[in-house]
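Presented below is the structure to which this report refers.
A protein chain is absent from this complex, but the other protein chains hold their places.
Right, subunit A next:
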Amino acid sequence: MRVTVDRDQCVGAGQCVLNAPDVFDQDDDGVVVLVTDEPGVQDRDAVRAAGDLCPSRSVTVHED
């Protein structure tokens, strides 16, 4: 699994950070940043949830 984010589209709701804090973070501007773009097995369900929950559809999950 790989994950990409669109920082221009992000509205900083923080749903990704709340659900998968080991994969997503927010910078000082509140915009999403990736801690890793290759989530470990233990984080994959949370990353899928983050992709679904993101209100601005800025998180894309690639299930390679």
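Everything that follows uses one rule, which is that contacts are C-beta pairs under 8 Å (C-beta built on N, C-alpha and C of every residue); 3 or more make two chains touch, one makes a residue touch a chain; residues count from 1.
Just so it is clear, contacts and distances are computed from a predicted model.
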item	value
Among "PASTA domain-containing protein", "LrgB family protein", "Response regulator transcription factor" or "Cytochrome P450", UniProt-listed name of the chain not shown	"Cytochrome P450"
Option touching the unshown chain, where A:Val3, A:Val17, A:Val47 or A:Val61 are the choices	A:Val17
Absent-chain interface as seen on subunit A, which is shown	11-14, 17-19, 21, 26, 28-31, 49, 52-53, 55-57
